[in-house]
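The complex appears here minus one protein chain, its other protein chains still in place.
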Amino acid sequence: MNGYYLSQENVKDFISHLMKKKTVYAPHAKADHSFVFEEVVDADNVILDYVRTLNSIKKYFMPSREVMLRYNLDDNSYSIEDVEPVKGIFLGVHSYDMQAVLRLDHSFSHGNPEKNYLTRRLDNIFIGTSFTPDNFHFSSSVNIQPHKTEGFDLFMHKTDRGYVLEEVTKTGSDLMKGFDQLTKFHGEYPNSEHFKSHLYAPQEKLSKVFEESYDNPVWHEIAQKCVGCGTCNLACPTCYCFDVEDHVDLSLQSGSRERRLDSCMLRGFTEVAGGEVFRDRLADRIRHRVYRKFKYISDSAGEPWCVGCGRCTIYCTAGISIVDIVNRLVSDYDKKQIVQDSDMIAAWD
Amino acid sequence: MIKTVNIKPENFKELYFPTLAEITEVQQFTEKEKWYKLSLLDGSNLGHYPGQFVEVSIFGAGEAPISITSAPNSYGSFELCIREVGMFTEMIHKMKAGDKLGIRGPFGQGFDVNELYGKDILIIGGGIGIVPLRSLINYILDHRQDYGRLIITYGARNSKDLLFPEELELWQSNPDVEFHQTVDYGDESWKGNVGVITTLIPPLDLDLKNTIACITGPPIMYKFVLLTLQSKGLQDDNIYMSLERRMKCGVGKCGHCQINHSYVCQDGPVYHYPDLKLIREAI
Amino acid sequence: MKQNLDIKVKHLTRVEGHGNIVVNMNSGKLEKAQLEIVEAPRYFEAMLKGRSFHEAAIITSRICGICSLGHQITSLKATENALGLEVSNQTILLRKLLIHGALIQSNILHAYFLAAPDFLNAGSVFPLINTHPDVVVRALRMKRLANDIGDIISGRAVHPITPVPGGFTKIPSEADLIEIKRRLIEEALPDVNATVETMQALAGAIPNFTRETEYISLKNDNDYAMYDGKISSTDTGLYPDSEYLKITNEFIVPHSSSKHAKNNRSSYMVGALARFNNNHDKLLPEAALAAAALGLVAPNYNPYMNTIAQVVEVAHAVYDSINIIDTLLNDGLKNEKPNQSPTKYGTGISVTEVPRGILFHEYSYDRQGRITAANCIIPTGQNLANIDDDMKKLVPEIIDEATEEIIHKLEMLVRAYDPCISCSVHIVDVEFVE
Partner (left out) sequence: MKSKPRVAVFDFTGCEGCELNKLNFENHLLDILDHIDIVEWREAMDDQVAEYDIAFVEGSISTPDCVERIFDIRNRTKVLIALGACAVNGGMNAMKNKQSLDTVREIVYGEDKDLFPTLPALPLSSYVTVDYEVHGCPMTQKEFLQLLTSILAGKKPVKPDYAVCVECKLDENECVYGKGMICMGPITRAGCDALCPSFGQYCIGCRGLVPHPNKEAMINILIENGLSIDDAEKRMDLYNSNEKDVVLI
């Protein structure tokens, strides 16, 4: 596949070129210092050099609120909401968010392939951009380098003077047709960036660490600081738990069934009639969340379900860091190994 | 690399679309519990196994997971028994024969009737837990020659709370069924056992190798029943139990019923006890 | 002539808050004619003590859901004065627009929902839905637009969100303003005309009663003063903000959990009629025409005409809102951050006109920006003595009418003031300097 230089001055034309093909979604500024993915109306407003967006592009495939069913109460008739494929070009996606989408694909296609999600996922084109990690990104620790091209059709590697545009798939090369302000790039694509935040264990080891960490006191310690607001789940690009509620319209004749993103950190998440709550202790909820990111799903799917985006940490008002939690588990695990090893050495003596 | 199943749009499933069913009969068992007989409007068979559940929906109120209490049959009807505890169940208690409901399912793993083949079956049902077990009991009664002894133990808070009163009498009088029941609190009218359900188990004379215990009841019951069975010498391998968790979708997506790595709506609600022991939060 | 009369209206309806009308005439001698205020006090002064300057307006806005915007803006201005926070011209224009929105909604609510049923001999607006559907729908439409101005610019018409010390936490978009302007022109202008016509038709039911009194309101050289200006009395002239206590002279009376006020005479009046009497020459031409059409000529001494003055003000506010939006759009909206860096810590006073009349807030802050003293004087409190004085003159004039008719006229009189009893009770003038 080919690669091209794309100078900073040409980026706008490139976006306009894309806009002629399909609806383009890209990062825009929001409020004081945040970014969000939005449909591009004016190429000038796109910001490709961003830290991270508030929500990931998950919101296009699994909207945070979604009507599932509409019904008529008078005659019990009901109809499903038509789900349309998004059919967009997603421009400027970071590798961890792309990886998160691939994980959601897994969750929604395994067992019962869910029509709502999967239909929206049809026929989209993804154009990645590399990013400069801030204090909270740690995706390299879960094998997601800023230049990881898996899942993308085109990839824009950021350089000093603009971008090196890499064609990743045939769809990607087709997309370039008709855009000729390019010079060919010959050489190695950049492939690493410096991260400030790391998990101190390779992936293979993490799985062992989590086998030993169920009763670690850290869950209880974190629970003292945690307010249980659910932000960490709701900001996470790989979380997809949801709740469903029915609403009746003011006419009293019709209504709708709506699903809404939910969070396993909320006490009500496991509450059943009669008031029993299966994970009443905050510590148990924290453990469940972190295990879901690093063990429960990963054991069968083969990869951590955390993509190292740092959202849950940066948005946590209590300042709880998933990196610190995991590293604490790792160091406790190491200490235990040392004790066990020295016990074994002692036994040999 | 994530293993994504590459599936085609024709395989996408409309997971949340209910089919309509009509209530054909209602019977009030107790102050809080009613029994419903339903048929799918499209005339099809539900096609379930004992221990499975359906998501019942009332438009405007929502959905709730409810066990199927009837044994599988081929004439298009099925039965539910519902306790009034909250918003949804209050609504369904207001419904009458002729009213319509939405049904999704059947869902989940029920009791593996093939695995139970030829065994003595010990049913342990606490309170509303008898609801899914009744499906199994009647299945066994329908295929009586395929199974060994059928021992039913059933406990309720008091005599007014006993469900399926007519059937209890049938089981009681059936020479092919060993039936034992108890209530936590007795009163004048009650002539039978008084005490929690675990008191029914020690006197039983069981062929430990060939007996399978099937348990359903309120969460706190499990610990004590397990202890009693263990002290009797029953192997963990011979125990099945059904769990309850909050559920929204019934199809392994919404996450509410997850206990450690297991989704109750997919891997359960009926679990083989050795598997359940690996799930730390389960009991 | 009737010699004895004994009236007690408990919990007067169609007014905001709890008040009783009590009249006693014994052997031809009027012993009592007063509005008892029995609303439960909420002790806002105690709630404010020690609070940060960020919270002053949030708390005082809860004095009253009906005047929440007025309290909020007045509170913000006082805080800004105390801390030396300058605000931009854009902030002032947006605030003026909000004040117009609140005035339109409040005056429409009063004129159509609370007062109009009196003119039509109905107990409430609800029967009018069947008898006068177009009028009710029009009133709802005008109120909706006014509330939308509040919702869009301040986040919420009741207990607004975005106005904070030093500016706004969020600025409306140009598209929002253009849409409001479109609705003002397409909906509100015809509705204002129709309202004037409706009120013309009802004006015959307004009792013919006059009592000259002192009228107090804001006044300035530039506009029909609402946001700022000098305190102006028809009796004693102009005063700067800092001398507000000389005007109000509050005192406690046993029959009212709200304090009374007086300046030159035993009582004075504030509100739409006071503003009109002081500032009629500053009305926009369209509003002046409405006043003429409704027979409102300054000076007017009939308190029942307060409702008519409110309608005239609605016309003014609608036209002026369009002007303000034009200015904002011409200047271009700037995404300004609120200025919240105090340049001093001291005492700040502010005076604003809110729908029911002139409102005073005063706060003192310590060096941490915490409130050490607060004082708020509310329009309805200032009107209470005037209402009592009106009743004392009115009762003998109508004493020979049927008792029901007397009660009806007294209730109408109190309602004409559009009293906001919650406000008047919840804030009472005290300083808690330690």
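When the chains are written out, they are named A, B and C in that same order, and each has its own residue count from 1.
To be clear about the criterion, a contact is a pair of C-beta atoms (placed from the backbone, for glycine too) under 8 Å apart; a residue touches a chain by one contact, two chains touch by 3 or more.
The structure displayed is predicted, hence computed values, not measured ones.
Chemist: Given the contact rule set out at the top, which of the displayed chains would the hidden chain touch in the full complex?
Modeler: The chain that is not shown is in contact with A, B, C.
Chemist: Using the touch definition up top, pick the residue from A:V40, A:L69, A:V142 or A:L261 that touches the left-out chain.
Modeler: Looking across A:V40, A:L69, A:V142 or A:L261, the contact with the absent chain belongs to A:L261.
Chemist: Among C:I161, C:A293 or C:I398, which one touches the chain that has been omitted from the display?
Modeler: C:I161
Chemist: Quick one: say which of A:K170, A:H198, A:H247 or A:K335 touches the chain that got left out.
Modeler: For the chain that is not drawn, the touching residue is A:H247.
Chemist: Since one chain has been left out of the picture, which residues of subunit A touch it in the full complex?
Modeler: Residues of subunit A in contact with the hidden chain: 30-34, 36, 54-55, 59, 64-65, 73, 220, 223-231, 234-235, 245, 247-252, 260-261, 263, 266-268, 271, 280-283, 315, 317-319.
Chemist: List every residue of subunit C that touches the chain not included in the displayed model.
Modeler: Those residues of subunit C that touch the unshown chain are 11, 13-17, 38-43, 45-47, 49-52, 55, 58-59, 62-66, 68, 105, 109, 113-114, 117, 123-126, 129, 137, 140-141, 143-144, 147, 155-159, 161-162, 164, 169-170, 252, 254, 257, 422, 426, 428, 430, 432.
Chemist: For subunit B, which residues reach the chain that was dropped from this view?
Modeler: 60-61, 86-87, 90-91, 94
Basically, only the chains that are shown with their structure count from here on.
Chemist: Hey, how would you classify the chain contact layout here, line, ring, star, complete or other?
Modeler: other
Chemist: In terms of CA centroid distance, which chain is the most far removed from subunit B?
Modeler: C
Chemist: So how far apart, in whole Å, are subunit A and subunit B when each is placed at the average of its C-alpha atoms?
Modeler: Each chain reduced to its C-alpha mean, subunit A and subunit B end up 38 Å apart.
Chemist: What whole-number Å value describes the gap between the mean CA coordinates of subunit B and subunit C?
Modeler: 65
Chemist: How many angstrom lie between the CA centroids of subunit A and subunit C, rounded to a whole number?
Modeler: Averaging C-alpha atoms per chain gives centres 52 Å apart.
Chemist: By residue number and range, which residues of subunit B touch two or more other chains?
Modeler: None at all.
Chemist: Could you pull out the residues of subunit A that touch at least 2 other chains?
Modeler: Not one residue of subunit A touches more than one other chain, so the list is empty.
Chemist: Show me the residue ranges of subunit A that touch subunit B in the complex, using the header's touch definition.
Modeler: Residue list for subunit A touching subunit B: 68-69, 71-73, 76, 78, 80, 99, 102-103, 105-116, 118-119, 122, 150, 214, 240-248, 255, 257, 262, 264, 269-274, 276, 278-279, 284, 288, 291-292, 295-297, 299-303.
Chemist: Within the complex, which stretch of subunit B touches subunit A?
Modeler: Residue positions touching the partner: 1-5, 7, 9, 11-18, 20, 57, 59-63, 85-86, 89, 100, 102, 219, 244-246, 248-249, 251-256, 258-261, 266, 280-281.
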